[in-house]
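Please read the structure below before turning to the comments.
Yeah, one chain of the complex is gone here, protein chain that is, but the others are all in their spots.
Each chain carries a letter (A, B and C) given by its place in the written order, and its residues are counted from 1.
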Amino acid sequence: MTSGLLFALVGVALFALGLAGLVLIGDVLRRILAFNLMGSGAFLVLVGLAQRNGVPDAVPQAMVLTGIVVAVAATALALALARRLDAQREGALPEDEDG
Amino acid sequence: MMVLVFDGLLACALLWSAWRALATPRLDRAIVFFIAFGLLMSLAWARLSAPDIALAEAAIGAGLTGALLLDAYGAISRRKGGK
Amino acid sequence: MKRLAVFCLACAFVVLTGGALIELGPAAIDLRGQVAAQLAASGVSHPVTAVLLNFRGYDTLLEVAVLLIALLAILAVTDKPPAAPVPAHPLLQAVARGATPAMILVAVYLLWAGAHRPGGAFQAGAVLAAAAVLLHLVGLLPGWGAPGLRLRLGLTAGFALFLALAAALLSQGALLQYPPAAAGTLILVIEAGLTVSLGLILAGLFLFLSRDEGGET
Partner (left out) sequence: MADPLVGLVLLPLGWATLAFVLGPGRGAWAALAGIAAQAWLAWLLAAQVGAGGTARHAVGGWGAPLGIDLAADGLSAALLLLTQWLALGVALYARSYFAAGDPARRYFWPLAGFLLAGLNALFVANDLFNLYVTLELVGLAAVGLVAAAGGERQIAAALRYLFAALAGSGLYLFGVALVYGVYGTVSIATLAPLITPEAPRLVWIAGGLMALGLVVKSALFPFHFWLPPAHGGAPAPVSALLSALVVKASFYLLLRLWLGPFAPLAPAAAWLPALLGAAAIFWGSWRAIRAERLKPLIAWSTVAQLGYLFLIFPLLAVPAAFGAGVMQVFAHALAKAALFAAAGVFIQATGQDTVAGLAGAAARLPVTLFAIGLAGMTLAGLPPSAGFLAKWQLIEAALALGHWPIAVVALAGGLMAAVYVFRVLRQAFCLAPAGAPVAAVPRALEWTAFALAAASVLLGFFGVDLMTLIEVRA
């Protein structure tokens, strides 16, 4: 087993974990974490699976760089909305349902 | 052989920190676990001979995202506390 | 009940997909050869930069647009003026003051290095943004209010430059078709513009957001 294949498998598990979290969890910040885990899983599969023969591949690596930047943009937007919502609902506590 | 053991340990650490980030009851600890997860990801990228992504993950994935999360957590919990 | 169902589904998904991953044969197409063959014509010698700024430069152009959109949306939902920064311990401030020029140097190095080894505009921009966030956290840089004209120009300059060059290169026959002789220079120019704007945008994601109350964590 190469590192590529191993981390691709980890990526599958992370993606499933993140997606399950996104479906099950109600708390906004926690869902943002779940979304990021999902993204990381997809990135690991993209690079890991392409490099399952052990040779680096620049194309998926560049795609993941693009993806990381998109993910941080989405995260920042989600946090902005969460903070604004929280400020407007002052007093109403965000319920913290754990995964 | 050593390399595979290291990869295996790294894989387990990744999964464990990801799980803790979702399942830890306290939100601030969850965010810390998430930042740790980001740094572990950065190691994984290095293991996948992707130093560009390792740099970006450490700076953006763990660093900036972590700072954003902690800042938001701070703002929200302060508001909660002030109430 | 729902939790159990989702858990079972997720496990089934992992087993199914993981199993399919392991039994997979070699890919039908290998782009590694093509990247290596065209690397000399791309203007840079680091393959990832060649893909990011040349072969798939169009993706990167749109991706910077995604960042700008996130920034616009954040500006659209936060309308409070920035709070006064809370100064941190003088020692911390001194450290941050000292670290800033070093971080700018690192960013310049990363930008320059991107042409032939790991690094490039995104990493360099992220380091610049980190420097700004650091200065903000120790109270030396206030959170940003509604951006003035100069800041708006700075935020968009990198993207506008990239867009204008991409359009101008249409005269070569296609969008973003660099003339091989000038490709290296043009990519460096685009990356330099992007570094500044990405640094500002990424810092903005933090500094525009953290203005609904003080900035410290």
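Following the convention adopted for this analysis, a residue touches a chain if its C-beta (ideal position, glycine included) is under 8 Å from a C-beta of that chain, and two chains touch if they have at least 3 such contacts.
Keep in mind that this is a model prediction, so the values were computed, not measured.
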Visible contact partners (per top-of-document touch definition) of the missing chain: A, C
Hidden partner interface residues of subunit C, rising order: 16-17, 19-21, 23-25, 27-31, 34-35, 38, 54-59, 62-63, 65-66, 68-70, 72-73, 75-77, 79, 146, 149, 152-153, 155-156, 159-160, 163, 166-167, 170, 172-178
Residues of subunit A (touch criterion as defined above) contacting the omitted chain: 8, 11, 15, 18-19, 22, 28, 31, 35, 38-39, 41-43, 45-46, 49-50, 52, 59-60, 63, 66-67, 70, 73-74, 77-78, 81-82, 84-85, 88-89
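Note that in this section only the chains that are shown with their structure count from here on.
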Between A-B and B-C, the pair with more C-beta contacts: A-B
Euclidean distance of C-alpha centroids - subunit A vs subunit C, Å: 17
Centroid spacing, where centroids are CA-atom means, of subunit B and subunit C in whole angstrom: 19
Interchain centroid distance [CA atoms averaged], subunit A/subunit B, Å: 11
Set of subunit C residues in contact with two or more other chains: 48, 122, 202, 205-206, 209, 212
Shared-contact residues (touching 2 or more other chains) in subunit A: 9, 13, 17, 56, 61, 65, 69, 72, 76, 79, 83, 87
Contacting residues of subunit B [partner subunit A, same complex]: 3-4, 7-8, 11, 14-15, 18-19, 21-25, 27, 30-31, 34, 37, 41, 44-45, 47-50, 52-53, 56-57, 60-61, 64-65, 68-69, 72-73, 75-76, 79-80, 83
Contact set on subunit A toward subunit B in their complex: 1, 3-4, 6-7, 9-10, 13-14, 17-18, 21, 25, 27, 29-30, 32-34, 36-37, 40, 43-44, 47-48, 51, 56, 61, 64-65, 68-69, 71-72, 75-76, 79, 82-83, 86-87, 90-91, 93-94, 96, 98-99
Subunit C-touching residues of subunit B, taken from the complex the two chains share: 50-52, 54-56, 59-60, 63-64, 67-68, 70-75, 78-79
